[in-house]
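Every protein chain of the complex appears in place save one, which is left out.
Let's look at chain A:
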Amino acid sequence: MASINAWRDGNETLIQNFVPDDGRTRPHPKPRRLKNGKMSKVTPLPEPDEYSCLVRAKSKKKKISTVISAADAMKFQLQFAQFLRSNMDGLKKEKKTKKKVKKATQ
């Protein structure tokens, strides 16, 4: 988490990707045709206890990623907001129109 927020390769294009993650490391099993002509039995993958969010960040030189669980989501969100505001400074700021305050004549 800290490595993603602390990393920025100067003035380059930065791509961030947010994908839901169910913790699977294998593909979903598919029924296959056996030599005796029957289809193989397939036990489906167990449902995960916890879902999480996979976050990837990529620049020209580096690629990093991390998994955020429900417990870490709040902490990550605060750091992420801070990171966006401080580092994405190339975007245009809206000019505030100053209202002229007339001095009260005595």
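Before moving on, here are some points about what is shown:
Here, a contact is a pair of C-beta atoms (placed from the backbone, for glycine too) under 8 Å apart; a residue touches a chain by one contact, two chains touch by 3 or more; residues count from 1.
Here is the rule we use: contacts and distances are computed from a predicted model.
Protein name for the hidden chain, per its UniProt entry and selected from "Signal recognition particle 9 kDa protein", "Ribosome production factor 2 homolog", "Inositol-1-monophosphatase" or "Mediator of RNA polymerase II transcription subunit 17": "Signal recognition particle 9 kDa protein".
For chain A, the residues touching the absent chain in the complete assembly are 11-22, 50-53, 55, 68-70, 72-73, 76-77, 80-81, 84-85, 88, 90-94.
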